Every structure is written in structure tokens, then in C-alpha cells.
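Every protein chain but one is kept in place in this view of the complex.
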Amino acid sequence: MTTLRIENLTRRFSGQTVLRDVSLEVPSGSTLVLFGPSGAGKTVLLRLIAGALEPDAGRILIGGRDMAGVPPEERGVGMAFQNFALFPHMSAFDNIAAPLVARGVPGARVREAVEAVARLLKIDHVLAHPPRALSNGQKQRTALARALVAEPALLLLDDPLRNVDAKLRFEMRLELPRLLSGRGATVVHVTQDYREAMALGDRIAVLDEGRIMQEGSPADIYLRPATIGIAQLFGDPAVNLLDVVPAADEGVHVALSGRRLSLDPGYAHAAGRACVLGLRPEAIGFAPDPAAPDAVPVTVEAETPLNEKIVTLVVTAGGREILVSRPLGTPGPAMGPAAIRIDSARALLFDRATGRRIAPGRSAPAEAAA
Amino acid sequence: MDHRSLLERWLRGIALALVVVFFMFPILWIVLMSLQTNETILRSPPSVVFTPTLQNYAALISGRLETEAGALDIAFMSNLMNSVILSVGSVALALVLGVPAAYAFARHRFRGSEDIAFTLLSFRFAPPLLVLLPLTLYFQDLGLADTYFGLIWVYQLICLPLILWIVRGYFEDISPDIELAYRIAGHSWWATFRRIALPLAGPGIAAAGLLAFIFAWNNFIFALVLASADKQPVTVGALAFVTASGIQYGQIAAAVVLSIAPTLALALWAQRYLVEGLSLGAVKG
Partner (left out) sequence: MSAPLLVLDRVNKIYDPDGPNPVHAVRDLDLAVNPGEIVALLGSSGCGKTSTLRMIAGFEAVSAGSITLAGRAIHDLAPARRNVAMAFEGYALYPPLTVRENIAFALKSRRRDRDGIARRVAEIARLLEIEDILDRYPSQISGGQQQRASLARALIRPADLHLLDEPMGQLEPQLRAHLRGRLKHFIREGGLTVILVTHDQTEANALADRIAVMEGGVLQQFDSPARLRERPANLFTGAFIGEPPMNLLEAEVEARDGRIIFRLKGGAPLDYPAGELSPALLEWLRRGGRVTLGVRPHRVRIGPGGLPAQVLANQWLGDQSHVAASFAGGVIVSVEHDRVPHGPGAEIGLTIALADLHIFDPASGRAIGHGGRLVEET
């Protein structure tokens, strides 16, 4: 059983700090997703764990052992790469067998193990082919097989689903947990796709500019994002952001197109501050009765279906654009005037100056954990 | 549409033929010359009709040259041997030194690495005459003058920068991830260099080696100054045909044919291998 601990890791490249005081702990057998835009430092962090780079400060402990000065071949990790990094001059079989051969496993056992993992990944029919004769999907599966075959206690996945088409990516996303479960491996998975992060992570660490911006379960990140930036990164279409100033008389509310939108009374402490209201498209619906007090009048401008949802672009009287989404097959309004209704229990509130989320006060006990 | 493309094809054929004639003519001409006696070569007007003779080749191989002024001993075959020893020796040494150096320059950025690499390249810019005089003096003091070892050492000025810079580019084209993947699989640095980096840069190393061989083979000035008769390569040895009784064009031509034959054969053979190696997409995977 292997726990990965990262303590105050810092790494600079020619004077530029690409990782700044990063600390993480990945419990044995769980999956941590490192999520962030390109250039956030995810890949550097993974290479530090793999041993391709040495940190300028901080420690990496794999299974309690300090990895300072330990070369990659002695860290006992498996790794899959975004560009697959297959050995071009070897067959798929030899690629997958490489970790076993290095450990001096006898030939018959190598063949057995390679064929077993290849069957699991459905590439047993292409084992004799060189990488250039494989399709993209097969290359990706070969790279995964190579990372898995020696049953490493720590598995590093560097955006392995990025370079395959949408259909394969989806298939692999559903299949990956099944491949990993039962092996008991501790997994660090790097991705830029928020869906992949939500689907595969027991925990997600959001990295930006070399810092960890938030670490938590997928539900923490999606429902209680620490900053506006994180809220924007998770969700498609992205969260709607509206500048508001909450007022606290007879409950807490914000003004929206002349209507009052009531917020959780726990937000009373934010009254009078310049805030940003974050509304996820799925937290907004169309109001059957435009005259209702909680209905906000809008103009429907366009309807754009998206992945079994229908996304509607509406504009308020004040010219604010809002995206509304609803499941495919549910009725929606025609182009032109309509009204929306906002599920204020799912609204997020951020401080406009700092960009940080404002947590509601005591009246909402469910939020206390955040 | 159709006849235009036919015309195009004709024009392209003619243009290609002109280019081929332009480049191949000197070689053809020298082969023809090597099969004639000095008299037929020098007659006026020149003619392409002659009785071919192998006497030039016979003279070169036997080592005895009959001229009007009498018999002359020439050391052409030993010159040829010297060329082989010097070229093979210097390319081999340059590969042993240059390939690991190229790998180091490609994979590790250390203080001054660019400066060192550039200094090595600048050896190619310096006119050989500039270094020759001091070198001659040093070599005489060190006892290296007129030795194969000394010449091979000096030939590194030609071969090493070439190999270093070409092979470095090939190493840089190999994704570091491929090497990292092999190390994570459990292989040492040295095993990774031998089993991943070297095979993948193979075509590049072959190309660099070939170029270095041709440059070394064609070198004239270093050998002229630093080698005496028994260490001279063919390029210098060919001077022996400029005799007191005239220039032996026939023998020169035959000597040229014999001396370009190995490099030509090597280039033709390696060309196939190089094209194959490069089109494998060796580093793309």
C-alpha cells in the first residue's frame, strides 16, 4: 500500500518559479486528479514525482520513502504519457514488456502478463505491430498497458486521453476506473478536461500558475468553487457571472432586471459589498408565468443543443447575456420575449475584488464543511 | 487539360536531363580519360573515338609508371591504403567522442554548453592554414608529425564538429518522454542511451558519419603539410603525377576514378539506407 506525500515542493526554471510551495497527500489506492490550464505546472509536478526532474525545495515521499536523489528507474512508478511515448523501434509487445524485462522476469511469465493486460485493454490482436502501424486508440491503450503491466504501486497518468477522438475518450473515461480498481494502485491523473477530472478523481487539485488553488472532492469543486476562476473552469457551458451588490432588508436579495432575487439569508454579511453572482446554466429555468414575482423577463436570442442538453442564450432588459440549459426533450420557449426563474439555492456568490467565494453564514449548515 | 500536362511532362523531362548531364559530365569525362593514353588525351582536336586501354590502371596498381623520361616509382596503392586508414580512423574516433557529447549537449543545458558547442563548430570556420604552422611545430616537438595518430588527431578538426552538430539535432528530435518512459520502466541511464537514444538517432549518426568520412577523405592541406610520403593519402599522392616530363593526365584520371570509387559506392549504398531510416518516422512513434 503506497501513499504519496508531497511537502512544500518548489521548482524554478531559469529564474521562473513554475511550482510554488505545493503540498499534497494522495492516500493509498485513491485517485488524485491534477487539473489546470496549460502552463499551470501540472506536467512539471508529475515529472518531479517520476524523478525526471529534481525539486529546488521540498520533499516527495512515496510509501513513506524520501525520493530525493532516487533515479526514475528505482521509484517503482508506472507512467502513461499524453503523446504516448511508445518506443518506435519496438513492437507493441516489446513496448508493454519493457518494465517486466527490466525487472528480470522470465520470458514465459512476461508473455503471460503482457497477454493478460493486452486482453484487458483489447489490444491482444495487435501485439506484433510496431507503434506506427497502430491507430491512435491502440497506441493509447498500448501506453496504458505498459504503465499497468508491472502493477506499480503508484501510477502517473499525464493526460493520457487527450490525443484521441471524442468517442474513444468517452469510452476510455468509463473504462479507466474498472482497469485501475482491483490493482490497488495510487493514481495521479493530469488533465485539462473538467469532465475527466470530475469523473475520475476521488479528489481534485486545481493548479494555476504553479499554486494549488483548491483541493477537494468533485462535489466540493463544482458546488463550492473557491474562486471565480475555478467556477468558470468547471462546467460547460461555463457559469453565468453577473455583477451584483446584495442588499439586506427583509432577507438578502440582489436586483436583477428590476426584479428582486432572494438569496440565502446566510449571505447577510455580504450586504453592500461589490459581488459577482455565479449562476450555473442548469440552475436557471424558464418561468411558465412571466408575471410571477420571481420571474425575470428576458429575450430569447438563440438555442444551441449541446450533449443531450439544450443551451439557450437569453438577454435581460439591461443587456446582460445569460445561458440557460435544460435536458434534451423538455419543452422550451420560442425566440423572443420570455422569462427565466433562478434557483437561488444553487447560486454562488463571489467577492468582486478578490474573486474568492463568499460562503453563506450559519443558517445553511450544509455549507459548513466547505 | 491533357495536352498541357503532356507538355509539362516533356519540359520537366528535358530540365531533369540537363541537370543530370551537367552534374554527371565531369565524372563521365574522367572515366573516359582514365581509359586513354596521354597522347590521345592531348591530341588536337579532341575526339571521343579512341581505343580504350587499361594501362593507366595497370601502372597504378603495379606501382611503376613508364614515361618518356624513363620509369618512375609511384606509391598510389599505399596512398589509397593511407586514405582508408586515416578516414576510417578519424570517423571512428569522432563517433566515439562526438555521439556521447552530442547527447549531452542535446539533453542537458549546463552553464556554457552553448558556448562550448559553438566553439567546436567554429573549428570548421577557421582557415586550415591558420592552424597549420603552429601545429607543425608542436607536432615536431611532440613526435606526432608524420604519424597516423597525429593525423587522425588533426582530422578531428574536420570530423568532430560535423558529427557533433548533426547528431545533436537528431537527439533533440527524440521526445524526452520516450526516454523517461524507458527509465520509468526500470532501465538505467546507460541502458536507455544504448537501447533508445542510439537506435532512434541511428539514421542521423549514419548520415553524419558518412559526411565526415567524405570530408576526411577529400582533405588535402593537413596531409600535405603534416605527412611525409609513406603516410600520404591519395589526395596528396596524386601530385606525384605532375612529373618533370609533363603531367600524366591518364594516370591522374585513373587515380581519381579509383579514389572516388569508395566514397561514391558508400554514398550510393548509404543513400538507400538513409532514406529508409528517415522515412520510418523513427522519432515520431
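Which chain is which? They are A and B, in the order written, and residues in each are numbered from 1.
The criterion applied here is as follows: contacts are C-beta pairs under 8 Å (C-beta built on N, C-alpha and C of every residue); 3 or more make two chains touch, one makes a residue touch a chain.
Small disclaimer: the values here were computed from a predicted structure and weren't measured.
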Open item on the list: Need the list of shown chains touched by the one chain that isn't shown.
Closed with: A
- [ ] Would you mind spotting which of A:305, A:318 or A:337 touches the chain that isn't drawn?
- [x] A:305
- [ ] Return the single residue from A:21, A:56, A:209 or A:282 that touches the missing chain.
- [x] A:282
Task: Among A:72, A:218 or A:333, the residue in touch with the chain that has been omitted - done: A:218
Task: Residues in chain A touching the chain absent from view - done: 166-167, 170, 173-175, 177-178, 181, 194-195, 198-200, 218-219, 222, 232-238, 280-282, 301-309, 311-313, 321, 323, 325, 327-329, 335
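We take it that only the chains that are shown with their structure count from here on.
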Task: Whole-Å separation of chain centres (CA-atom averages), chain A against chain B - done: 57
Open item on the list: Looking at the complex, which residues from chain A come into contact with chain B?
Closed with: 47, 50-52, 71-73, 75, 77-79, 81, 83-89, 98-99, 102-103, 131-132, 139, 146, 150
Open item on the list: Considering only the defined contacts, which chain B positions touch chain A in the complex?
Closed with: 175-178, 180-189, 191, 196, 199-200, 280-285
